[in-house]
Structures are given as C-alpha cells and as structure tokens.
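Missing here is one protein chain; the remaining ones are kept as they sit in the complex.
Chain naming follows the written order as A, B and C, and within any one chain the residues start at number 1.
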C-alpha cells in the first residue's frame, strides 16, 4: 500500500480526467500507459472499467479491514501491485459465498499445480441461492488458493493466484 | 509570513525544547544560533524572552488581522524578519493609546531624522489614564514613524523604525 | 429487536444510521462501492463489504449483490436510507421474500403511493384536499373547457407521461386553453410517445410544507408536526425549517391531521412524509408521499426531541409506537442548511475533488451531520451534498443568527460549496420575514 501513497498523483490525474470529461461533456476516454489501460465512459449508465487491471485488484480486505484501505476510485486499483510478482489474481465478480467444489465432499474444481484455461471453472460463488460458476478468464497454473470453502467473499476479492503461461 | 510557514520546522524545535525542559525539569535553557538568541525559563514565573529578537517583532496586526498570523509560541517571533533590513523597531511595552507629543498641539517627541539614545523618550502610551513615557532603548536615527497620534496600539506593536549607530 | 442491520446506502445517511444503531446496541453491516473504499464512516460499522464498482447501477442499486451481502453478513433487517433503493417497492419485496425485514413501509403501500393517480384517489378518500383538476385525462376540447370552468383559471395542462417539470403548459383563460391544448398533446406525443394530457389548477407563489408522520404496524399513526421547505432551487431543497413560519396555528393543525388521515387510509407504516403546496390564502393541497426517511429529518428531531431513525427501526421490529400525539412537542425553531460541493458561479455543477481544509462549526444549538473530513475525496459518482448544518434555538430569529455564525465558523477548501448562497438566503428579508415562495431562490439568484 505504501507505494500507492507515493503514486497517489495518479488519483489526481484520474480526478482531473473525470472533471475534464464532465466539463467538456466527453462521453468516452481511453488511455493506455505502460501495462495498464483506462476506459472511462460518461452518460446514462456511466461505468469505470479497468480491464487490464481488473485481474490485478488487491485482495479486498475482510470485515472492518476495508476501512483501512485508502479511499480511491475504482481505477486506482490499477496501481496496486499483484500480491505476488509474476502472478495474476482471479477475483470474485460478485459478493457471496465461495465454494471450492461442486458438491460438499466432492474434490475441488482446481488445486495448486492444476493448469487452467480461460473457460476453466475454478469455483462457485453463491449469491441469493444462485450458484455462479466462476471461470479462470486466464490460462496458466494455479499457484495459490486464497480463500477457504464456505468463506464469504466481496466483489473484487482475489480468490486464486495464477502463474500465466 | 510565507517564509515562516516554510520554516515551521523551527517551531517544532522550540516545541521539542519546551517538552524536553518539562520532561527533565530544566529551569533554564539558553541557545544562540546565527543572529538570534533564545532564553527559556521554567518554574514559578515561567517566561519566554527573546531579547535579541524582541525588537525585531513584526508589527502586531490591527483588529482581525492578528488572526491571519500563524499560531506560534512567542519565541517564534525570533524567526520574523525585520520590517526593514538594517533597522530596529521600537515596540510598545503595553496595550494603550499612542501619543506622539507631551500635550495636544506640542511638537512631537521625535520625528524622522532625529537621533535618539537609549533613554530618549520617543512617545507616550496611555493605559488606564497612566501616561507611560516610552524610551527608545536603542541609539540611532529615527527612520520611520509607524503609528499616528491617538492610534490604539497593542503589546509588542512596532512604533518606530530606528537605524542604529 | 434486531441484533444486526445492513445499511444499503452510503455517505451521510449511512453514518446517521450507524450512529442510531450503535446507540441502540445493534450491530451494523455496511456495503460500499470501490469509490467509497476507505471512507471513515465504514470503520464505524461492525462489518463492511465491497459490492461493486463506483457506478451506482453496479453497486448501490444492485439488488442481488446487496441481498447476498445481507446473507453473508447475516443480518435480520436492511435500512435503505434515502435515494438509491429506498422507494423501490420491488427491493422491499425481495428483502422480505429473503426473510430480511425492510425498514420502511409495506411494499404494497409503497407501490400504491408511488402511483400519482392512486395516491390522489387515496387522498380524496381520506378527505385530504388535492390540487383541483380533471379526473384523469381530458380527451376533447369541450371536456377540457367544461373541466376548466369547474376548477377555474389559471390552470396547467400536464402531460400524463411527463414529470420533473417537463410537459407542462400554463393556460390563463379559455382562449389560451383552446390554443395550448392541441399543442400540448402533440408535444406530449412527440416527447413521451403519449398524447395524454390532464388539467390542474395553477397554484401561484406556493410554499412547500410537508408533514412528518410515524405509523406502527398495529394501526397507530402520529404526526411530528410540519417542515417548511420553500427555499429550493430546481426542486432541490436548500434550507428546511420547523415549525413552518407564517402558517396560522389552525392551518398547522389541519394539515398535520390531514397527513395522519392519509397514511392511515393507505395502511402505511414506518416513517413517511406527506408533501403539500400551500397557496397565498393558506389553502393546502396534497402533492405526494415520500415513503422513506428524508434528508431534512433532523429538523423534526430537534423540535420534537425524537430520533426518527431509532423509531423507524423500532417500528420495523414490530414494536408499538411509544409516542402518543399529545406527548409530541414542537419546541423552539430548527433549521437545516444543506451544504453541497457545487459551484454557484457555474450553474451549481457538482465540484468533485479533495477537501484540503475543513473546519466544522460547533457550540450550543449546532448539530452537524456529515461523513466528510479533511482529506476526504468527493467522488463524482454520487450526489454533491457534503454535510447538513442543523441549528436549534428558542426563536426563529435566534436560529437564523445561530446558523449564520455557524456558517462563519465553517472553512471548506479544495472544493466550491453552496455556503455563500446559504448565507445570502438567511440574510435576505424575504426569508427572515418568511415571505418567500418556491420560486424565490431562482428568481433572486
């Protein structure tokens, strides 16, 4: 987190950018800088997406902890370094309960050392009785499982570390 | 005032010093650094004097204005630059009304260009019907009169600028 | 009573609800978007879950994510605050289907009162005056002229599909009515794909007066007196106060009783507000019910000595009202001044950015409700309100003086705010003499 603080000038950049967009009523801005990419859109259903960075989001802290994290708009996450150099995180697309296997007692979808492709199902996140199968969205080798079966997970929380091919 | 803000680390020094004195129950500390001198005493009648600096105190701002000055212990004034390089200020030792002459209509005690000695009376500051004759406390030439006959003056407010011999 | 509540909101009102829960010994689960990550108020909740990106449609408006946060948070109830999902009957229903109590009215009552025509019917049923107008749409010119003759001129031709001030044309007399009717219908067809128009009396120079009510689930309802919210700009309230100045005592009592009749007729429970227009002759006309807690609720809390959020929670938990109508006082005068990060020089556009310096007002008679602090970054995604100054003094004159001295004490740097406008309003004779109408601020500044 420390180096984020140092790099906080990027937040200001984003701020400026958003204000500039508002001022001149821009609908869309795309920026790419080094490894990261920003796409900002304004209007009816304004969203901030950080595709390149999404998989690099830091583990969303658990109860109470999030508070310690610095205030920052979504794109700021792009700054966050991967928890483990050379690995990519598979993050939860929603808030819910994490299940590592299809059924209680079954073997887990994946374990450390398994190779996964973009469409490989790595776990289930249950939200409102709906069991969402989560694909890896990246190909490589599972190097770490970050949560336990039955854990509650937040939106954007890292579930697995993958060493890409 | 701007450069005081930059030099605010000196305030911290003073703070440390005062705390150090408290902690180790020091009764007196004398420091000299460059042109300035600090004398701090603690105990029964604790006072902070800044002899070398006292005459260099900036004119105490008039109504409302003092508020703009930065919060700082007395000795901080030592940092303040003289209003005019090479001159020394004669400051009011009390709060009251400034009179430039012994009687209304009389010629003033001193005017620009007059030479004064330490014991030369330069004005009267009236407080509670008491007419305090104010000596120059420095020898030199009056280079500027900073207040008008009948003006209210604060403690520590500069009244005259003197070019020392 | 509940042991654990989820707060489906953000900012000032989320903090307000956390405060009430802490005083009641109830644990809180907060939810937040990535734009609010790290906000100080989240530290005060017992748990906090990120539910999505900055965009409200992907977080604070995302029903399934909020419900599943409630499930993993293991709460018994959800407080929706105001805005976002607060008046979404579907959300209320989903909550209850998931065995989680929604802290608000029944979704049936919410749905009914959310419908203009249905709400108007209920009001008439409850013998609450509504703005005179045509029963439903006017289809022919003859009908229009006939209705107009009954309700009287001047009147407004309103597109049934319109709203937010759009699709409205005034008609001062028969001639203009004839002329405007077709034009209005054609315009409506073009703008809203619906030619339907209806007629309504044009209330001139109205004041906005609303009545706070509380109703339990056992058929008991009380009013907590009224608020005057006449100081507004583009339908955005700027200053609210209680009691309503320049309203005869008999009218105050009538309008408050009318509000109670209305919510009882609608089988409404929990906290709610009935909004009225009051014309120059002190006739009042029902407009709508806000089926939620409102931004300006503190004004009523100060003069009645109640905590409306706590009462909402108690009612949702099934408790009977602790208050009886006779036990509810209206002491002194309270005012709320909304402080928004907006640029008055630039048509009040939002001013997102970091608050570089902040000094809050304090002392007797001053309450300040805000989630911001020095260093807080106002995100561009949500509303621009950064705080509410609430003052409570013996008299209206003292309340105004107190509000002005408190605004003098406030320092906000880094963003532009509406503080200067607020001061101009509070000092204007039209306000101090309570001669304003809802158009005053726009006409004057």
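In this text, contacts are C-beta pairs under 8 Å (C-beta built on N, C-alpha and C of every residue); 3 or more make two chains touch, one makes a residue touch a chain.
Since the model is a prediction, treat every value here as computed from it, not as a measurement.
The missing chain, though absent from the view, touches B, C when the full complex is examined. In the complete complex, the hidden chain is touched by one of C:136, C:219, C:305 or C:420, namely C:305.
Only one residue from C:174, C:394 or C:433 touches the chain missing from this view: C:394. Note that of C:97, C:143, C:174 or C:408, the residue touching the chain absent from this view is C:408. Interface with the hidden chain, as seen from chain B, comprises residues 11-12, 15, 18-19, 22, 45-49, 60, 63-64, 66-74, 77, 94-97, 126-128, 130, 152-157. Residues 15-16, 19-20, 22-25, 40, 44, 298, 301, 305, 307, 331-332, 358-360, 362-370, 373-374, 393-394, 398, 401-402, 404-405, 408-409 are the ones on chain C that touch the missing chain.
Operating definition for what follows: only the chains that are shown with their structure count from here on.
If you average the CA atoms of chain A and of chain B, the two centres end up 62 Å from each other.
With centres set at the average Cα position, the gap from chain A to chain C is 36 Å. Centroids built from CA atoms put chain C at 58 Å from chain B.
The residues of chain B never reach two or more other chains; the list is empty.
Multi-chain contact residues of chain C (touching two or more other chains): none found.
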